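A single protein chain has been omitted from the complex, and every remaining protein chain is retained in its original position.
Presenting chain A:
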Amino acid sequence: MTPARLIIRAIRRPGSIIHPFQRPVLLRLGGQRFNTTESHERPATTATATTSQKKQVRLTAESYPNIKRDSRFAKLTSEDVAHFSSICPVLSAESDDIEAFNTDWMRKYRGQTRLVLKPKSTADVSEILKYSNSRSLAVVPQGGNTGLVGGSVPIYDEIVISMNSMNNIRSFDPVSGILVCDAGVVLETADNYLADQGHIFPLDLGAKGSCHVGGNVATNAGGLRLLRYGSLHGTVLGVEAVLPDGTILDDLSTLRKNNTGYDLKQLFIGSEGTIGVITAVSIICPQRPSAQNVALFGVNTFEKVQETFIRAKRELGEILSAFELMDDTSQRCVAQVTGKKRPLDGEETKFYVLIETSGSNKEHDDEKLEKFLMALMEDETIADGVLAQDETQARNLWSWREGIPEVCGHWGGVYKYDVSIPLKELYSLVEDVKARFIEYGLLGEGEAVVDVVGYGHMGDSNLHLNVPVRSYDKRVEEVLEPFVYEWIQKRRGSISAEHGLGVAKREYVQYSRGETELSVMRSLKNHFDPKGIMNPYKYIKT
């Protein structure tokens, strides 16, 4: 690499100039705030809230006083520790610093475990669970600990089962594209391995440098490529899991089709560690696209955004790989906080859309995309737009989408909701919430609320509603909740589109799920985990 190339990379990269080689992992967020600390004054709500000063993270048990330690669970004894030590390496609070396993990535939740287990094999996990179950010791499976709803850390003294040491790629078949790997393989490691073979992991998200493939499956993560490659419910072909009593469930099929009975692996996708520990995953991976394009454009009304989306699907078809929506407020926030020059310098529009195409033939894709964009310009469906001419411009354009979650925390804190809403009304929630803040006199210069921001994976009907605030305020929370949840419920949306339930959303499931559904879920949970030792106090109330 030539020196000039290095310098240019350092200077031109979106965001920082510090690490010229590393992909800006932390810039690729799916809708959250990070590296920040919860303020002590703030009462617990489901919205992610952050302040800039770095303090000790508050104990989850204190933020959620209604969650009491379940007395059915045994307390850890030195005999237990000795037994676990005979199975696999352990870290204990007495001799090691285990704070990182107790605290979540947002620094919003903190548990009180005294013991972390690091199994190296499925057999180790089986031994661990068999013993824990017999002793009624509660456990929390932990992957890369990047989950955003507090599911990956204990609340009380649950033992952490860290999957970090189970990180082997077991097999890859270049003909079918099927990858089999341990649950603890880091997503980026898996993707790099696949890249060398001309394939791509069908999931991409901001936390890729830390999150585990097993954790992705356990949370049914959505991310940036869902529009193109579909959800993990379609791409995951098999799961190997250990049930709470230590039984190994080997459903690690590498078959695309297998209609021989109930599809058990599906239950583990999105189960958030509540019915067993996922130890390995088999997943079908597509060919890696060799050509990519990114365009960003301004659109004046939400009707026109929808029209653009329909036409993108029709005219770009198989090469469309992202369709991201950002409102004017979100872009003003990014510009204000980062000080960067906006890509479109004409008159501001209400909405901005980022489109990405991925295909196998550059000329073909360029032609298709240009034709599509020119047609939209000509009939004035879109007001203005830019097309990245090189990779760095493409990344810079992405930073106007991916930088939103972080900048929203700039003023002191932010309330965040990750919701699914039928497409037609996707943006109305933002308008309605804003109108309420105005009505209650909470929005504006010197008021608690800075503004109301909407953006998200439009292609998946997934909206991120963010309310940047100057300080946390009970009045703001009262305007937001339960209003937001009731609003979603009325439209049969989801109160948690891609981040799951964990501790954060377990109180609110009923806004998206009926009593019958919940009771079937409870009996499933009870069937798999009669003693309730798997990731207790989370997901749904049992």
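As a working rule, a contact is a pair of C-beta atoms (placed from the backbone, for glycine too) under 8 Å apart; a residue touches a chain by one contact, two chains touch by 3 or more; residues count from 1.
The working rule: contacts and distances are computed from a predicted model.
One subunit of the complex is not drawn; among "Adenylyltransferase and sulfurtransferase MOCS3 homolog", "Ubiquitin-conjugating enzyme E2 G2", "tRNA (adenine(58)-N(1))-methyltransferase non-catalytic subunit TRM6" or "Probable electron transfer flavoprotein subunit beta", its UniProt record names it "Probable electron transfer flavoprotein subunit beta". Of the listed positions A:Ser210, A:Gln306 or A:Gln393, the one in contact with the omitted chain in the full complex is A:Gln393. Across A:Ala100, A:Leu264, A:Ile310 or A:Met374, the residue that sits in touch with the chain not pictured is A:Met374. Residue-wise, the contact with the chain that is not shown comes from A:Ser290, picked out of A:Ser176, A:Asn192, A:Ser290 or A:Gln336. Taking the complete complex into account, residues 1-5, 7-9, 11-12, 290, 295, 297, 341, 343-344, 370, 373-374, 377, 382, 384-393, 395, 397 of chain A touch the chain not shown.
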